[in-house]
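As you look at this complex, bear in mind that one protein chain is not there, while each of the others sits in place.
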Amino acid sequence: MSLDADQVRRVAELARLAVDDAELPVYAQELSSILNMVDQLQSANTEGVEPMAHPLNMVQRLRADAVTEKPDREAFQALAPQAEGGHYLVPRVIE
Amino acid sequence: MTNALHTLSVSELAQGLRDKSYSAVELAEHFLARIKAHDGHINALITCTENEALDDARRADAALAAGTAGALTGIPLVHKDIFLTEGVRTTCASRMLDNFVAPFDATVVAKLKQAGVVSLGKANMDEFAMGSSNETSYYGASRNPWDAERIAGGSSGGSAAAVAAGFAPLATGTDTGGSVRQPAALTGLTGLKPTYGRCSRWGIVAFASSLDQAGGFARSAEDLALMLGAMAGFDPKDSTSAQQDVPDYLAELAQPLAGIKIGRPREFFAAGLDAATGAAVDAAIEQYRQLGAEIVDISLPNVGLSVPTYYVVAPAEASSNLARFDGVRYGHRADSPADLKDLYSRSRGEGFGREVQRRIMIGAYVLSHGYYDAYYLQAQKVRQLIAADFERAFADVDLIIGPTTPTPAYKLGEKNNDPVTMYLDDIYTVSANLAGLPALSAPCGMVEGLPVGMQLIGPQFAEGRLLAATHAYQQATDWHLQRAEVAQ
Partner (left out) sequence: MSYPGWEVVIGLEVHVQLKTQSKIFSGAATTYGAEANRQACAIDLGFPGVLPVLNQQAVEMAVKFGLAVDAQIAERCVFARKHYFYPDLPKGYQISQYELPIVAHGHLDISTDGGETSKRIRILRAHLEEDAGKSVHEGFEAASGIDLNRAGTPLIEVVSEPDLRSAGEAVAYLKKLHSLVRYLEICDGNMQEGSFRCDANVSVRPVGQEELGTRTETKNLYSFRFVEKAIEFEIERQIDVLESGGSVDQETRLFDPDKGETRTMRSKEEAMDYRYFPDPDLLPVVCDGAFVSSIRDVLPELPEARRTRFMASFGLPAYDADALVAERDLAAYFEALVAALGEDNAKLAANWCLGELTASLNEHNLDVAASAVTPDALAGLLKRVLDNTVSGKIAKDVFAAMWAGEDDADSVIEARGLKQITDSGAIETLVDQVIADSPAQVEQYRSGKDKVFGYFVGQVMKLSKGKANPGEVNRLLKSKL
């Protein structure tokens, strides 16, 4: 499987990564070479094999429903590039 | 007080502290002075936390005076900069988090703090742990203390370089596909990746959640045993943390080697392995035979697919885990964004380096509509086959041995042109992550003046057995005692 510059543009957009036009063919070549390597997987016979999502054979633990966190908004928002009146700010979104 | 404190083992240092040969503050000052003298050259640390370290050391001295000190009280260490450290900048070696001061401690950090260690700073690494040479760091590559023209390995390259350069006797790391074991091998250290779930992932910036595991670097299995005992354990904040008791790893070192069966998978000794490196590992195998272990030839038929499997699973999870870095709540934010999409795309485009962006794109691609089954699902199935290979093998043998890396440390810049060449170097390490197994690298020889490592892999939760087998080897050999010139 190989990717062209156009496909790279689309996947970069999907992942919200600004990529210069000049970089697109470079990425296309690099990503294609990774995908070619990865294509070895197609040779494996996996018929009837369960996909493995976790290395440990455990089940989800459940937490008691109790309020245990008292968030320190000021401390968290000291890390924010832009916050005002307790809100995080982004360019205006209109639906 | 001796000038060679940095050559002592953790137990020796602890003894010295108890004997009042030196204080914890003096010990910290010794290592801080070494960092000041040599790190400009090695670049092992991103942040040196001198003041905090001296505060920690004073607390350790108080505990020592009060008689409440433990085995690690006052022992200096560095943390890979992927662990959140409260009040201390935590960058993950990325421009994205250049100014990020962590609001809480990772569980592993908190546990080690509880044990009394003195943290000297935050170690360099590949950006977001993506890389095998430390060259993707926003802060420049760490250099190998054995030869500064060469890589220290990655992604936990700074942690390895710090211990190998004598900046600290211990360092934490994380290992997603070999990020502890490979740099340990390339810098002549003992490095352990525990079983998935053995150490909490809470507070570790996630790379690939089903593969990430905290580990550590030390000069010997004995030092590692002390460290692991303090790091490991169940954490209710991590759903994937194992509810397993933590054994006394120091006591487990005494497990006898005689009668133990060690498997030698033929796939680990095939084409691609540097002859001298292979010979060093075979010599170690011979050593094990002499120590009473039985060596068995085994096969892991699907292990050859580990690298392609890994390079689907890890980027997929990474593309998802790194979606949170959007310039809104923390981290790098692009100047004057035109709109929301521009804010996201430029913040991420500017904040992430090239390798990270490559992996995010690969990950987004293999999860996207129409490709999921062929890539991601297929990789998860092959992962099952690989795990089954190990399960079958461990029905017969107690441990598996092989090389950690195909070659000794290569030159900085040597493999920058094609990502795939570098990925293929992970061939011996990624399978343990895919199967969630504990694995350890220990020095087993020198090739042209550079250390090489052997890798031992065990069944889940057999860290004690791995450490004991390594300890037995280290009692009989002195590869682990070799030091780079800077650390002498």
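A and B label the chains in the order they appear, each numbered from 1.
The rule is simple: contacts are C-beta pairs under 8 Å (C-beta built on N, C-alpha and C of every residue); 3 or more make two chains touch, one makes a residue touch a chain.
Just so we're clear, the structure is a prediction, and the values are computed from it rather than from any experiment.
J.: Pick out which of B:Lys20, B:His41 or B:Lys237 touches the chain that's been left out of the picture.
T.: If we include the chain that is not displayed, B:Lys237 is the one touching it.
J.: Of the residues B:Leu72, B:Ala93, B:Ala164 or B:Ile204, which one touches the chain left out of the display?
T.: For the chain that is not drawn, the touching residue is B:Ile204.
J.: Hey, which chain B residues sit against the chain that's not shown?
T.: 84, 90, 92, 97, 100, 102-104, 106, 201-206, 208-210, 236-240, 316-317, 319-320, 322-326, 328-330, 340-341, 344, 364, 367-369, 372, 376
J.: Suppose we count only contacts with the excluded chain; which residues of chain A make the list?
T.: Those residues of chain A that touch the unshown chain are 14, 16, 53-54, 56, 58-69, 71, 73, 76-77, 82, 84-95.
Simple rule for what comes next: only the chains that are shown with their structure count from here on.
J.: When the centre of a chain is set as the mean of its C-alpha atoms, what distance in Å lies between chain A and chain B?
T.: Distance between chain centres: 23 Å.
J.: How about chain A: which of its residues touch chain B in the complex?
T.: On the chain A side, the touching residues are 3, 8, 11-19, 27, 30-31, 33-42, 44, 46, 49-56, 58, 60-61, 63, 72, 75-76, 79-82, 88, 90-91, 93.
J.: In the complex formed with chain A, which residues of chain B make contact?
T.: My answer: residues 100-101, 103, 196-197, 210-211, 236, 239-240, 242-243, 302, 305, 307-309, 311-312, 319, 323, 326-333, 337-346, 348-350, 352, 357-358, 360-366, 368, 374-375, 377-385, 387, 418-420, 423-424, 433-437, 460.
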